[in-house]
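The following block contains the structure, expressed as structure tokens.
Of the protein chains in this complex, one is absent; all others appear in place.
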Amino acid sequence: MEFVGKHILTVDQMDREGIEVLFDVADQMVPYATRRMTTRVLEGAVLSNMFFEPSTRTRVSFGSAFNLLGGHVQETTGIESSSLAKGESLHDTARVLSGYSDVVVMRHPDAGSVAEFAEASRVPVINGGDGANEHPSQALLDLYTIRRELAAQSRDVDGLRIALMGDLKYGRAVHSLLKLLTLFDRVEVHLVSPPDLPAPPELVEGLKAAKHVVAEHHEMAGGIDHVDIVYVTRTQVERYESSAEADRYRGLFRLNQAIYTEHCEPHTVIMHPLPRDSSDAAQELDVDLNQNPNLAIFRQTDNGVVVRMALFALVLDVVDYVHEDARPVRWYTDKRTPVRHRST
Amino acid sequence: MEFVGKHILTVDQMDREGIEVLFDVADQMVPYATRRMTTRVLEGAVLSNMFFEPSTRTRVSFGSAFNLLGGHVQETTGIESSSLAKGESLHDTARVLSGYSDVVVMRHPDAGSVAEFAEASRVPVINGGDGANEHPSQALLDLYTIRRELAAQSRDVDGLRIALMGDLKYGRAVHSLLKLLTLFDRVEVHLVSPPDLPAPPELVEGLKAAKHVVAEHHEMAGGIDHVDIVYVTRTQVERYESSAEADRYRGLFRLNQAIYTEHCEPHTVIMHPLPRDSSDAAQELDVDLNQNPNLAIFRQTDNGVVVRMALFALVLDVVDYVHEDARPVRWYTDKRTPVRHRST
Partner (left out) sequence: MEFVGKHILTVDQMDREGIEVLFDVADQMVPYATRRMTTRVLEGAVLSNMFFEPSTRTRVSFGSAFNLLGGHVQETTGIESSSLAKGESLHDTARVLSGYSDVVVMRHPDAGSVAEFAEASRVPVINGGDGANEHPSQALLDLYTIRRELAAQSRDVDGLRIALMGDLKYGRAVHSLLKLLTLFDRVEVHLVSPPDLPAPPELVEGLKAAKHVVAEHHEMAGGIDHVDIVYVTRTQVERYESSAEADRYRGLFRLNQAIYTEHCEPHTVIMHPLPRDSSDAAQELDVDLNQNPNLAIFRQTDNGVVVRMALFALVLDVVDYVHEDARPVRWYTDKRTPVRHRST
């Protein structure tokens, strides 16, 4: 696939070669994201960061990624503060705002709205999440994390064994990740969910068409026993008929250190799209895992910055210039030790 | 008129010479706004972009214009998040915030409030709209657009034939534009409005005092037949007594391609202050005009950036330095073809 000047709207655009290019560029961004080096390759460029739904992590991650490449960020947040509220069409908003910026990131509650916006835009648009539809940069950072975690064991995504656990019916992050896994070889996928919340059949078919091994489970035991990655998602309590039934599932899919020790391999990496609900009632990923070096959830968000920097660099075609005037960072960064990878 | 260090509060400040200086500088900003060149002339400067009323286009246009000159932007939006809500006077807010920034752009719901703020400010203040009173940068970008559109026909604003159509009683953009037109010679102004919504008599008198030809119309036919520019504004439905009466006006002043073809000259340029209400009930400017090369509404918003860059450059007295360290833009800009001007 081609990145230069393209909109990034869905993981369906991605092919294996595109993924490799993206992740290679993401690797090149690490010295900048970890503040060992600084670059001003996009000095003078403007990102229009439009979040018509609340978001802290995705919004700031995109914004910081652009700042780390030297660019300025103009933000618009909240539907009420926008011209859309005055009856303006997405087409008009796109024609206007694309005249103000060099690239747009957009989150919107309506599925398909970002693609509609992109059609009228005069600059590349990156989908920051359009309702239940797509959130491609999340899936890409998840896959990039899997690749880096496996690389620490001198392995590749080909041959990956992964368990996805929780509500697999509604989580868009999981759906996009399952699509991306079809681009790789010999993957073993364990789908661990309540019977009522299975992964969509067409995604399961896609995995099988890619000749992957797919196993469906309704209990943790067995599902997470022999995998490299456990990817945990929120159990969407509000969809159950009674609180009692919901509680049964909650207990079933709550991963904590005791369950991890009993069931997982010593190198199994734990992932989660975040935010993790740490209220007492939820705790799908117990805080007693915080000291577990295989808990990769904050490495995931760190990786989000480098993947988003790579998307900007590729779409705006500045990869070759990033390093040209790179300079060492002189300010204090000692506390910013890379989140440690598990010892191998 | 003098720009350096001045507040830009009203079009009444402008004289013909000032307009010429401003537009000449705006022309110089085009390579930067269109991302052929980049400059860091205002690197280190801070714009305080204060919008106490919702705005996307004006806020981002000013912010991007400042970014394109190399400066940083600090935003304050919403009256509730400000110290004004704690009983602080505009005087105090101005004294404080002018200490934090190099220039202020302010939008406020109350007429006169921006001028009151400016009086206490220690840095130049640009009015981004104060209620029903003034929105000078909108009028200036409208006039700049008229000038550029006519220049594409090797003509000048002197001798302009223009129709202003819709609610002419309440639209502040139209009022300010009518004032600016008095600075030019031999203008023919067609005021097309419902009988109840005429342009204010003192503005009509002003046009006549400038020896302009002024004709008032209550129907489109005749009003838009022999003009260079049709400037369409919103029909403010809510002011009519009955929905039926409002609907009569709506139909009357809805411009679409069929009406354009029947009535307008082949080179007549269509303008609108935006946002255009594209809901079915409104459509004062039909979407079937989107392919018409004479639809200038997105060239208007593009011009807003260069006019606002010019205002910053003049007020902060850096016009001579803008080009000093100009460098070519290296990132992808191919999709950003200038919105095409109608072929002549």
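Every chain is named by a letter (A and B) in the order it is written, and numbering of its residues begins at 1.
Note that a contact is a pair of C-beta atoms (placed from the backbone, for glycine too) under 8 Å apart; a residue touches a chain by one contact, two chains touch by 3 or more.
Fair warning: this is a prediction, and the values are worked out from it, not measured in the lab.
Student: Kindly state which of the options B:26, B:97 or B:115 is in contact with the chain not pictured.
Tutor: B:97
Student: Check each of B:11, B:42, B:229 or B:270 against the chain that is not shown and name the one that touches it.
Tutor: Only one listed residue reaches the unshown chain, and that is B:42.
Student: Per the definition of touch given earlier, which of A:21, A:210, A:259 or A:329 contacts the omitted chain?
Tutor: Spelled out, the listed residue whose C-beta touches the missing chain is A:329.
Student: What subunit A residues would touch the chain not displayed?
Tutor: 35, 38-40, 54-57, 60-61, 63-64, 67-68, 70, 72-73, 75, 77-78, 274-279, 282, 287, 290, 298, 301-302, 305, 329-337, 339
Student: Go through subunit B and note every residue touching the omitted chain.
Tutor: So the residues of subunit B touching the unseen chain are 4-5, 41-46, 48, 72, 74-76, 80-83, 85-89, 91-93, 95-102, 121-124, 315-318, 321.
We take it that only the chains that are shown with their structure count from here on.
Student: Just give me the whole-number Å value for how far the CA centre of subunit A lies from that of subunit B.
Tutor: One centre to the other, that is 41 Å.
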